[in-house]
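Some notes on the structure that comes next.
With one protein chain removed, the remaining protein chains of the complex are shown where they sit.
Per-chain numbering from 1; labels A and B assigned in written order.
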Amino acid sequence: METAEIYEKLKKTFTEGIGELKTNLPVYPFFFVDADKVNAICCFLRDEESLQFDNLSCLSGVDYDIDNLAVVYHLYSYTLNHQLVIKTTVPKTNPVVRTVSDVWVAAEWHEREAFDLIGVNFEGHPDLRRILLPEDWEGHPLRKDYKVPDFYNGMKVPY
Amino acid sequence: MEEFLKSIIGDNIITYIIMPIPALIFVSLFALYAVLAERKVSAWISNRIGPNRAGGKMGLLQTILDGIKLVQKEFVSPVRSDRFLFKAAPFIIFTAAFMGYAVIPFSSLYIGVDLNLGLFYFFSITSLGVIGMLMAGWASNNKYSLFGGIRSVAQIISYEIPTALAALVVVMLAGTLSMQAFCVAQDGGIFNWFIFGGPGGLSKIILIPFMITACVILFLSTLAETNRTPFDIPEADSELVAGVHLEYSGMQFAMFFFAEYAQMFAVAGVIATLFLGGWQSPFGDLVPFLNSPVMQIIWFLAKGFFLVFVQIWMRWTLPRVRVDQLMTICWKFLIPISFVNIFVVALYIIFFK
Partner (left out) sequence: MAEIRTEEMLINMGPQHPSTHGVLRLKLALSGEIVDDVKPYIGYLHRCFEKHCEAMTYSQIIPYTDRMDYLNSINNEHAYALAVEKLCGIELPERVEYIRVIMAELQRIASHLVAIGTYGNDAGAFTPFLYCFIDREKVLELFEMVCGARLLYNYIWIGGLSHDITPDFIRKTKEFITYMRPRITQINGLLTYNKIFIERTINIGMLPVDVAINSGASGPTLRGSGYKYDLRKHDTYSIYNKVDFDVCVGTGEYGTIGDCWNRYIVRVDEMEQSLRIIEQLIDNIPEGDVQSAVPKRVKPPVGEVYVRTESPKGELAYYIISDGGIKPFRVKARSPSFCNVSLLEKISKGHMIADVVMILGSFDIVLGCIDR
């Protein structure tokens, strides 16, 4: 199925919470969804007969622009061989997104990484703590306005 | 040799002290060169070269230089380890391994002490090493060593049983426990060795498969006793980094090492005595020169070295067995088969002897 058809199907089931389908940029079309509806939409995408998105290929956190963070979901279906890209944006002042780790178990570690590097809080995640950086590191490195701290536990950081 | 020395010195006690000394000298030299042999043989098996710099192409001085290097290392011990047990453990293992050499018959004229309970003494003394391993595992204050120690105790104690049962077959046929008597009973050429049924008429052909089975069981159980692969779980260096001897450095580590190689040859010597004719030459009385006491030492050493080579070969070819599979092999396979062996040999003795 093409993205446009999946978009139409989703629009029929979830009347609100789904943004516009953007088709003008390379390479593939995508659309935005609301941060608190993400879990419900993903459940529908996974369980619906004609869609069956059983695999979350990648979940990335992106520092979208000055005020917003984004989370990008790349979904794939092994059984029906189609793919989908959905995004959600949250403001930097309150970056809370509903987790999808109960829909796809793969999301557990990906969401921890997004929390670690970008700073998006996933509400409902079983074990949200830093994964790549040490537990007591301050700051979220992949943000554009990140400044490297001078000292970490008494050791000088930049050298 | 005992009478000869007694006649010279005239004093029993000094004779008994001097008698085992050649065996001890032998085992020290052997432990040194067994390490080198293992490194060279394992290198050839894995398509490498092995030590070839120290002392010529074959690296003959390698272990001696390694020993000198280890002697100068500092004895590091963990902070909260049990000091006395930690320091004593290598000595106990070392002693247990070396004491076994008192009853290995090198030739018809030389054996350390000719006990009439030789085999029993050997098995008892080598199991003293268990105490040493447990002490080393516990006193290191390290969970990995503790695991290694526990597994080692379970393994060695379990494998005592098939060892004793497999050796029992030969004891029944020979009728004695003395090591020299085993060798003397197998004279007359290769077909009188116990692996082919021992001295006797054609009826011993029935025994041959059972004796070969008993030999294989003895070989495997003693591999497990000395913690060699495929049974080297206590020192499995991909799970418990070095197991029991994790926290030891320098000469203490070298003592564990040498004790292992000393035990390897002792065990090979026992198998050679029990099943392969000890110091008897395979040609028997056909070629009397080959059966003289000096040549006998050479035959014995050749058999022992061959078995040590097979042990090294097995270590570098086979993967490691898991702990519960190890126990399964011992209790569910080796022990029942040994019992069947004893039963059959007992029946043979009743009907044919």
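We take it that a contact is a pair of C-beta atoms (placed from the backbone, for glycine too) under 8 Å apart; a residue touches a chain by one contact, two chains touch by 3 or more.
Only a predicted model underlies this, so the values are computations on that prediction, with no experimental measurement involved.
*Asks:* Per the definition of touch given earlier, which of B:I45, B:M172 or B:A346 contacts the omitted chain?
*Replies:* Counting the whole complex, the residue in contact with the absent chain is B:I45.
*Asks:* Suppose we count only contacts with the excluded chain; which residues of chain B make the list?
*Replies:* 42, 45-48, 143-144, 147, 229-230, 232, 236-241, 316-325
*Asks:* Which residue numbers on chain A touch the omitted chain?
*Replies:* 25-28, 54-58, 60, 62-63, 72, 74, 76, 78, 81, 85, 104-106, 108-110, 117, 130-134, 141-142
Just so it is clear, only the chains that are shown with their structure count from here on.
*Asks:* Would you mind pulling out the distance in Å between where the CA atoms of chain A average out and where those of chain B do?
*Replies:* Taking the average C-alpha coordinate of chain A and of chain B, the gap between them is 63 Å.
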